[in-house]
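Omission of a single protein chain aside, the complex is shown with its protein chains in their original locations.
We call the chains A, B and C, going by the order they appear; numbering starts again at 1 in every chain.
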């Protein structure tokens, strides 16, 4: 966005663009909600077969080992064509964690299915009583022989009811102080007996989230990642990957396109006051892309961004909300329409992305929690 | 602003407008800084002789006993003509406090000079170590016989070096717990021996503030207002008056006029994007005027607004800052000009009000402190 | 900040609060996606209480009250997420009562037996409120309307008050729902109520005259609509604030109520400042304007502020709830959705500012 492609990059961009144009099904373009697995996973597997499903993963684990600029080119082209959001817990979260902390057996078993798209992962962190205060989580895992017995409940599990496996934080030393020292990182097969999953309907009308109940579920001890009671450190070590993932400028670029379509249709695109707000938003999108590139560059070189990743999460998620506020402004009296609006410039869904994006500043650590982290750990402000 | 005058009000407005046009010296109109006493006080006394210096005071104490709508008419007309800001500590703060809590002798001695404009008052609350945490103030007053001996220091004293008297919070019971219970409310003659006053130059280039040093100053015991160690309650009881005073929409209306003049001169008044921001600001000014009227109405009827006055202070002061940000936007590359800018539409001072207004959210209790007060005392949020 | 009310006004507010308490989130959920998204018998009850004729002169059988009273009732309706279109019916009744002889629909509109709603908007951004493209043709002594109105709250309506360009410029007309050439198509909103497009082709209409003292009947009705929607928006944001403050006091994290965290406290104060400034603005304007002659710049200012603040407040309330606020089963989302609908009707905040620039002469 702020670069001219090198000849190699230009060639790569052309390749990506041509391939996407030929292969991405029309029904999956410009979707505001994440399509259900039956629709989405064939596309995931198509990207996988092309070798493009994990641009940021090393080649040895099935990734593309792409350069920073190639990653940016892909982001821009995926945005351009309106590609749907993929399930990210495997690619952006547990994958990098296993690459870093997993045993050889864990890697061999779990990484290929992520790349292939044959297994969907869910994250099991939040609980009803442990949201912002994650360290207070209460789901117990008791080691009995060569199994953990897991009992408790997780909530706000993205795509829980569509997932095959969950990586979860569980309490293995109830008396440990600080509480963080009693938590382990466990991989759970969601098809195990004793697990009940209930989808949660959101204000946007989708069911992105679930509640997951564990009633004395048996989990093989080999599914422990890292050492016993060392789960907190593992979960936090690569948080930057997740935060980077959720703030990929692809979503902001797609939001900008949606705004322009709506504004053209409603006529407000010709209004200088709207143009001014659109310019301000566009400039912030460029800034997000720059911040993202900068962060990817640092991540590639230093292996982990640390707590600075929180500002990308804050800036990216709050910008998405500002963009969707501009979208409903552009929509005028169409703002509350529940269904996509058919216009001369294409079909635009207005209320769904606006409602969906409310969660951007809540999940994955709310903006308030991220600000606490930055204040303490980046700015070194006192407690 | 949101009313049509009744016939009586229209007559009063005409009277005020005619009188102001005839009597307010041209040199005092549209000033962004408060003119020095030699320039300002003759005008104060002229208003006093007309009977209009204290619209909100009861008639028995020399006030005008004006109705709410008359007060609003005066506010609007003073803004219209660009009348200068008067010293307000007497009129809006110690005056109402003495009317409520003063002895007959204190009222008789101190109220007439405030009305006449023969004495200027300063407020002595803040200290170098006690700003937001006012209750930690350390200036001591020890009763010895029929005098207090005052020792310590006050700071950020508005117009301290121009003032004749100070009302101050002083510590009379050093060991009292909570600390608020050891504070008394005292009237000090600033011409007493042992007092040193040093003006403080501000970023706006004026010297609105002073430091005041007390080196064992003798203060007659009869200058205690209310009971010993009851000063905290007294200082807070009528804070609403001060907050109302500082958020008088007159200043916002004058800021709007300044913006319009600058915008016409720089040509940006014709730009729809600027018009849009000016509309947003204007609507907020009307909202401030409405909030102010509402508060004056409640104050008149119920005698005291309570902690709700904090939201007027927050909204009014943050709005003034937003207005002055719009002013420097309107000024474009004139924004940093130190001196007033001569234009075809009149002379406009841009940088001075912009810099001055920085203090609006700091003094009289910062916006942060006001938000704490509202959260705890109005919204009843837990500690 | 409390309002200073007369004892009659206090009684009126209490009655409205009682009516609203019988509605609420659960009832509102029940109406989602229903053919008629409110209870006709409840509308008749509002009529029995006099609210639909609240602005109508007593000579025409109304209560002859002012904008303050209208706002008091509609603020409660907003708080209760009431689905019955009390505000639209009441301002339509006021419009129908303007002529020398009241319009034949007035009585049934006032008692809630029939529902008449305004249909003034053609454009999503209200650029043409004062210049409708709808045309009124006068042929053989009868008037016929042709054109399209959008974003009409037509659920359960028996007739419409329509702005159209006639011989003498824009005027207000009444068209019956079942008139020849009158066609409605509805789309669903997130609020559960529908918005309709009204297409007229040579539909028979009659003129609704303006009150002698007032400006053009179209403008008078538009300004009334802005005040009515703003009052409802105020109630919506106030109730959302109340629910959120309760949650902040009860929900615990890190061993204490989340309402004890300064960052959340300050956000709660920002919400409170929005509700209070909208409240003061609305009620000061209401107290100082005649319902039939509202200063249009003020009506626009009120709607601009209420629309912006209601979205700010209800969005912030969801944020303060955290993940639970994002679920469909929690009530707080219903307030955001109602705010989305009401803030967008008759022009969102940006559209109001566009009108304000001209009304307040900010162009030179």
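Worth pointing out:
In this text, contacts are C-beta pairs under 8 Å (C-beta built on N, C-alpha and C of every residue); 3 or more make two chains touch, one makes a residue touch a chain.
This is a predicted model, so every value here is computed, not measured.
Within the complete assembly, B:131 is the residue of B:30, B:62, B:131 or B:245 that touches the hidden chain.
Within the whole complex, the absent chain has one touching residue among B:40, B:170, B:328 or B:374, and that is B:328. Among A:28, A:149 or A:269, only A:269 touches the chain that is left out of the view.
Check A:27, A:176 or A:290 against the missing chain and you find that the one touching it is A:290. Mapped onto chain C, the footprint of the missing chain covers residues 261-263, 265-266. Mapped onto chain B, the interface with the missing chain covers residues 126, 131-133, 136, 155-156, 200-203, 205, 209, 266-268, 271, 273-274, 321, 325, 328-329, 331-339, 351, 354-355, 358-359, 361-363, 366-368, 371. One chain of the complex is left out; on chain A, the residues touching it are 2-4, 260, 264, 269-270, 272, 275-276, 278-280, 282-284, 286-291, 293-295, 297-298, 301, 305, 308, 311, 314-315, 368, 371-372, 374-376, 378-383.
Here is the rule we use: only the chains that are shown with their structure count from here on.
Distance between Cα centroids is largest for the pairing of chain B with A. Per-chain CA centroids place chain A at a distance of 51 Å from chain B. Chain geometry summary: the mean Cα position of chain A and that of chain C are 40 Å apart. Residue positions of chain B touching 2 or more other chains: 272, 275-276. Listed for chain C are residues 350, 353-354, each touching two or more other chains.
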